[in-house]
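The complex is shown incomplete by one protein chain, all other protein chains being positioned as in the whole.
Labels for the chains are A, B and C, by order of writing; each one numbers its residues from 1.
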């Protein structure tokens, strides 16, 4: 588990530690796994994933984010992250079979991304979505509802940090995140 | 119910609309009531209270806040708010019997404030606390626990605003607030 | 504000006090208003609304719920609630112009209900939705997004009750509710 402050960050939004921890745990990564991180942002999830699996493709369209991923990959010295500077779902065409997909950003094309991920996902593979909008959650649940080969569950996570200010602790809310987990059963 | 944006605000923290609504509702104000608002801040709660009871004392120690209360009282044209520029519990000495006390800020002297409020509170009167720190909640619950003349309940309220950004709605969390309600039964 | 325990309840789910308070406040009811409560359940919202407006239509399809509404209307002696035993949106055909619609249950036909409400809603009128599913929130936001005559906002409310157990207070979570408020501007 890496602290948020250890990552090099710009203005690119970063998945917070608790959400990374839950996402990686629910992805049930194995050392032999090949993983794609769609909308990798600062690369924080890619790097945590890279520490427990064989290979991670970090897919990202934003120039500033690509640079941050590069610097974070270097800082954490993970040699198994391959950065793909492209937009999803197009960038997924360069990737072969995968065991897990971590989907953070979707740029409004979530359904197409899920279709593209599905084509590459091995049986037993997992899809983990971090959503911050009602619309993404709704689309993802609808996509999963009509696909009987997947079993899934979904949670909303709300974290309040009890920040110490002198002798007292004030609760500061982080924005809630939806985590959707799906397993391709067949 | 007044929108947050209608109040004149400086850098003084303001009780958000939903919390004001719940606090005022739980205070069960009647038109004949005399109310004190301890740590009145921008005066938002004082003004909402003034619209449904006889008299409101707005107690506040901060200079900038006092000026904001004055301007908001003027803007909303409520003639029954008396501003007391003083620190609690000392400022409470100027006030006679009360039917309800709304306690927002306590400046770390919550126990003394509760003692001073208790002396002035009529039987049947209500105390409403809005707490943002674990320490205040803990103190208030401890104060109430050993006072059998009060019945009370406490909730934590977390509000997420689903802000529209183009075609999507992103959840933005407000900091959680504890609302403690107590009635002086005897 | 009425306590939850004061309502006669069966197995029909009831809108909790804090949600009722926020819903009624955001509906900005005036004494001259005509209101419809769609999916009235136990009638708790209808009764709170009836105490601050001219007329409330309580629309409900479930037999057991209808009986509970009758008994609650009698208990709280509100003479201005008219119960309509019918399914929405069909039951709405019996109603003329309205100033506010409170929509709790939709039975999966939310879009049709919103269309029917829209036809009867006066300019300046308000729609208040209490949603417990992602799908309802998503449908309601989509309905509102393409209707420029409405301005709206949406929140998610999470209440934790700090229940006293001996000398301690344990947080018990209520299920989160989405409250969507819309005003027909033109």
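Throughout what follows, a contact is a pair of C-beta atoms (placed from the backbone, for glycine too) under 8 Å apart; a residue touches a chain by one contact, two chains touch by 3 or more.
It should be emphasised that the depicted structure is a prediction, and the values quoted were computed from it without experimental measurement.
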Residue among C:46, C:72, C:130 or C:158 that touches the chain left out of view: C:158
Where the missing chain touches subunit C, by residue: 108, 132-136, 158, 160, 162, 167-176
Positions on subunit A contacted by the hidden chain, ascending: 1, 18, 21-22, 25-26, 28, 137, 141, 145, 153-162, 164, 167, 169, 171, 178
Hidden partner chain, residues of subunit B it touches: 134-135, 137-138, 141, 156, 158, 176
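In the analysis below, only the chains that are shown with their structure count from here on.
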Where subunit A and subunit B are represented by their mean Cα positions, the distance between them in whole Å: 42
Separation of mean Cα positions, subunit C and subunit A [Å, integer]: 37
Interface hub residues of subunit C, defined as touching at least two other chains: 137, 141, 156, 158
